[in-house]
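Here the complex is missing a single protein chain, while all its other protein chains stay put.
The letters A and B name the chains in turn, as written, and every chain counts its residues from 1.
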Amino acid sequence: MANDVKIKSTDLKVFYHDFQALYEINMEIKENNVTALIGPSGCGKSTFLRSINRLNELIEGTSTKGQIYIDEIPLYDKDIDPVNLRKNVGMVFQQPSVFPMSIYDNVAYGPRIHGVKDKAILDEIVEKSLKAANLWNEVKDRIKSPATGMSGGQRQRLVMARVLAVEPQVILMDEPASALDPISTAKLEELISELKNSYTIVIVTHNMQQAARVSDYTGFFLNGALVEFNRTDELFVNPRDKRTEDYITGRFG
Amino acid sequence: MMEKLNTMVSTSSCSILAETQKRFKLSGEQFIEKILMLCAAISILAILLITLFIFSRGIPVILKTGLGNFLLNLEWAPTSGNFGIGAMFVGSLVVTFTALLWAVPLGLMTSIFMAEIAPPRIDKILGSLLELLAGIPSVVYGFFGLIVIVPFIREYLGGNGLSVLAGAIILGIMILPTIINISRDSIKAVPREYKEGSLALGATHYQTISRVLLPAARSGIITAIILGMGRAIGETMAVVMVTGNAAILPGNILSPVRTMTSNIVLEMGYATGDHQAALFATGTVLFILIVLLNFIANLASKAGRVNESN
Partner (left out) sequence: MKATNRLEKIINLCFWLSASVIAGIFIIIIGYIAVKGFSVVNLDFIFTAPTRAGKEGGISTTIIGTVYLTAVALLFAVPLGVSTAIYLEEYARRKSRFARLVNLTAETLAGIPSIIFGLFGFVFFVIFLNLGWSILSGGMTLAIMILPTITRTAQEAILNVPHEYRENSLALGASKWQTISKITIPSAAPGIITGIILSIGRVVGETAAIILTAGSSLGMPLSLSDPVRTMAVHLYILALEGISLERAFGTAFVIVILIIIINYMAHLSLRRLSHLSS
């Protein structure tokens, strides 16, 4: 089970107008594992992440060639509704952006737009999601108060809870810890380790220690190409490509 | 319920479900987009209708009378078929320029004061005063002019008070907020390095204002003046109430005067036939004049932006 391929990218190419951001990415991401994407900024790792939930296409002038499969379903097939896809592929962004509404309404936002109206079910989802995001104990007494009053670390966990409430199969994280202090970062990493039992997680990070700590697999991107992809312990100890070695030993980037 | 949320595309039947959902959803979404676009198109429709309906009524009279004759002929005797708006055309310009004559210097001084000299608190208080001044309806200004300014002129300067001067005073007050706000913003937008550079060379604050800040803010100030002018030419109720409205060329600033806007509002109530059409023709001239002024103001502010980016 843990070694089934969940996401498969074949010859994926992404263009912004004339600029090619990704070159023939081929990658197999395993179910219930954490896969880290590392590389210097502008290397295409975020672009790749955003192709998995087709968020790139919201930017004018973006075109995608090749294919990504989740459970062997081709995401870029014309029959696939990106809105439907995004219900199954959650995403956490760099800036923990909470909606200007209560903590409860933030978490209930996803289920509500997907048609859950029953108050009891919503209550249950909210509690379950906040618990799963390790936030419940901190906020259970002020769940109806505005989410904008929370600290940065709490916000990022609230955003996690909001994603979990939609019950996705895959969670994408785009540098989720870059705006957090060390303690909040540690909490977030702990959470990621817990969540991988039930979700397939892909995380973009510029912090190599973080990639080494949380991930099972790591992919190294450079100039829009996937240079190396391997088990994390293998890649960091025994890089096969010279460029990977240079990067992880801090020679550039 | 929870299971439903979780249906992905893992079986082929689910894929079909996704497809049907997509069709239904997208058509709804596209429908909304079409409706919104239609709403956006209505403002285009509005301006087309306005132009069409006013021009189609006004232009025949102008053509019949001849544009030069219509604009310059001083005789306005609609009942005997003489449609010359020369007196009103000149009247509008005279009142507007007299208003600019005092409002521009005062407004500029105040905008410099607010941008450069006043403590922030006073700048803020003046700002909200001006906001309120801009919000006071023209009919209230007209009323104030009629009750206070007109008798004052009659008492101390002569004539019956209803005059170019009364109109210019009231119009000047009304366009002050426009002039001050836009000039102040453009002075504040001048990069700080300019000012610091000048001060560092030993220039005094006032030398810096007059040699550096004002030239740099020039296009914004010109825009402010043109927009103020447009507002003055288009203003109706306040002018009607204080200028006496005689359809003759004003001899001096104490003479009564009628503007193009007053001409429309005074006679629209009872005019019919060619007379009514002549009022629409007055509106046509006014409309073109204002659009032209706004266009120039637009060019001026764009020219300023280009300069800044160079």
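Please note the rule applied: contacts are C-beta pairs under 8 Å (C-beta built on N, C-alpha and C of every residue); 3 or more make two chains touch, one makes a residue touch a chain.
Worth saying up front: this structure is predicted, and the values here are computed from it rather than measured.
Colleague: Pick from A:I73, A:V126, A:V159 or A:V227: which residue touches the chain that isn't shown?
Modeller: Answer from the full complex: A:V159 touches the omitted chain.
Colleague: Determine and list the chain A residues touching the chain excluded from the picture.
Modeller: That gives, for chain A, the contact residues 53, 55, 58, 60, 83-88, 90-91, 93, 95, 97, 99-101, 109-110, 113-114, 159, 162-163, 166.
Colleague: Go through chain B and note every residue touching the omitted chain.
Modeller: Residues in contact with the chain left out: 25, 28-29, 32-33, 35-37, 39-44, 46-47, 49-50, 53-54, 57, 106, 109-110, 112-114, 117-118, 122, 126, 128-133, 135-144, 146-148, 173, 176, 180, 204-206, 227, 230-231, 233-237, 240-241, 261, 264-265, 268, 279-280, 283, 286-287, 290-291, 293-294, 298.
By definition in this document, only the chains that are shown with their structure count from here on.
Colleague: Between chain A and chain B, what is the gap in Å from one C-alpha centre to the other?
Modeller: Computed from C-alpha means, the inter-chain centre distance equals 52 Å.
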